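Below, a portion of the complex is reproduced, with chain positions unchanged.
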Amino acid sequence: MPDLGKYAAEVLGAYGLSLFLIAGLIVLSLRKGRRARAELARIEANKDA
Amino acid sequence: MIALLHRDLMLAFRAGGGFGLGLAFFLIVTVLVPFSVGPQSELLSTIAPGVLWLGALLACLLSLDRLLALDYEDGTLDLLATAPLPLEAALSIKALSHWLTTGLPLVLAAPILGLMLNLEPDGYIWLIASLAFGTPALSVIGTFGAALTVGIKRGGLLMSLLVLPLYVPTLIFGAEAARQGAMGLDGTTPLILLAGITLGTIALMPFASAAVLRMTLR
Amino acid sequence: MTLRVNDLAVARGGVPVLNGVSFEVAPGTSLILRGPNGAGKTTLLRTIAGLQPALSGQIDGADETIAYAGHADGLKAMLSVAENLTFWAQVFGNSDIEPALAAYQLDPLRDRLAGTLSAGQKRRLGLARLMVTGRPIWVLDEPTVSLDADAVAMFAAAVTAHLGAGGMALIATHIDLGLNADTFDVTPYRSKSDMRSGASDEAFL
Amino acid sequence: MSLWEYANPVKFLGLSARVQPFLWAAATICVVVGLIWGFFATPDDYRQGSTVKIIYLHVPAALMAINAWFMMLVASLIWLIRRHHVSALAAKAAAPVGITMTLIALVTGAIWGQPMWGTWWAWDPRLTSFLILFLFYLGYIALWEAVEDPDTAADLTSVLCLVGSVFAVLSRYAVKFWNQGLHQGTSVPMATGGRTVSDVFFYPLAISMVGFGLLFLALVLYRTGTEIRLRRARALLARRKREM
């Protein structure tokens, strides 16, 4: 861990928040994607049945 | 009654998010202030509490005009008036759902916007408290205004005209509390008066609104 | 419980429209209102439903017993067919919307947003709303507007079933509904222009 | 074979499924290497202290926020002119990514501003135009959500994107005219032809910028696939309903 001096809170906060936002975006995208896949699979299966 | 609340909230979220949009308007009014009065940060921080209150008030106002108008146009109000639910209750629910979708998000967003206007650090807690106590009154009074103007085409602006003077006491006490807080003073007195107004309007206004609505429907 | 209207006078826009209207609708029966455009049928029905005050006369048996369906249907374009019906069912303290959906063959459309229905489908949904109110008296203003022949038959069947269960119906219409019911023509009751009594501006005459 | 063939949703899904693993891997590697290098292995700036480390997030995010809007503009034009559904959906898919990047730039900038300028927020032209960009993203996304018919929504948002771009540029000049500001000028080599950030800071920054770009691409491809599937589900359902 590098020494961040008196700005530790700022730097860590910036990294924390940004990574949180990116992670949130990725998680939401993946979840929406998985739901869409499942929904489509369900509908397509129904069609052949 | 829960059905009505549920439906109104569902409509607010579904129809393009009545929720997010009240907020967005608040945001935008706040953002436009520096463009119009200039970017000096001391000036902005002086007027910040007032601007935030005014912005919240206008955001409430703008979302009021369709609070009853849509239900009137498609005949829902006629049908509700013949339903077993008392109209007073229905209108209280409408006011509640308006507050939940507009007032509450404004309260939560105010601190962030305070940041942008360089609000004094002391002021945040007072700003939030005054908005939390004051916005319910805005919704209830607004419902009255909406009921008054519901049958009128282009009623939106007439409603603003009727409602704004009714908003004055709430605005005065609310902005006063926020301003005193921001100056590091104690804003308890205006805050108590504000709470009084809110309680009074919540208790009495629905009767006025229902009476007025019965007259318009006739 | 019977709906009794006695010597009723109604007004619209401050002008008396009908005078001296009297009739009765007994449980299990229906009454068809007829009259040319502008005769005052809508005004009469709104008065009976309690949406506007009568000028004079009595209406008995109309308290909390009426389900009204006017020219507008009270549907939310952004809610689905089932959500619209469920809302009205809950407002009237009921919960089962299936019979109503079935009666108007709305099942295939149940998840469609009401805003995307065709004119006749919308109207069918508006009529289905009556069935979830659980109210005994249906007061209907031109219910079959935009309906095709099949849907008119569905409507007739729904009314007949409602009457069979002891309900009542008061229906204003210009066309033949295929119901066997008494007819009441409002034309003879139209207010003359020299009839001054009762109007809201009477005092100025 | 023309490039336009990939505007067919099925072809697009196939291609993007093949490309995506590599993209995601490359993006992850670049972002992780860039950020770790920047965070752990660069010295503090003599004036800014350790806050200079924020640059590895701030600048790439700011850059991608602008590029995302630009990509949406191009996609909107393609939709309006050639009516390829994939490009409309790609624009829709890019907007949330763009707004997140904008938000990151704003947040990291605000956090950086506190030690450097003594305030979280100032009405500096660069900051202000970012705020306006944020509003444009918000309106664009809200309009997509509000319109029921997907093709109409694509049409309307495309025109909004077009008109919005013109006004975003106008606002940029207006804002510059209105206030001179505190923010430093650009020093990205592509833009200026020379570099003003010293090498120690520059290499991790460059890697991080590439990483953010790749991450943006990967996310947009993935999200476009999601939109295509949703649209296909909707199309199938609509037909199924009619049959009954």
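To keep things simple, chains are lettered A, B, C and D as they appear, and every chain counts its residues starting from 1.
Following the convention adopted for this analysis, a contact is a pair of C-beta atoms (placed from the backbone, for glycine too) under 8 Å apart; a residue touches a chain by one contact, two chains touch by 3 or more.
Since this is a predicted model, take the numbers as computed values, not measurements.
Counting every protein chain in the structure file, not just the single copies shown, gives the formula A x1, B x2, C x2, D x1.
Quick note on the criterion: only the chains that are shown with their structure count from here on.
The chain pair B-C and the chain pair A-D differ in C-beta contact count, and the higher one is A-D.
Closest to the middle of the protein, by Cα centroid, lies chain B. Chain centres here are Cα means. That of chain A falls 15 Å from that of chain D. Averaging C-alpha coordinates per chain places the centre of chain C 56 Å away from that of chain D. Among the residues of chain B, those touching two or more other chains are numbered 15. Of all possible chain pairs, the ones that touch are A-D, B-C, B-D, C-D. Residues of chain A that touch chain D in their complex: 1-8, 10-11, 13-15, 17-18, 21-22, 24-26, 28-30, 32-33, 36-37, 39-40, 43-44, 46-47. Listed in rising order, the residues of chain B touching chain C in the complex are 2-4, 7, 10-11, 14-15, 73-76, 78-85, 217-218.
Chain C makes touch with chain B in their complex at residues 49-53, 64, 66-68, 70-76, 78-79, 83, 86-88, 90-93, 129, 133.
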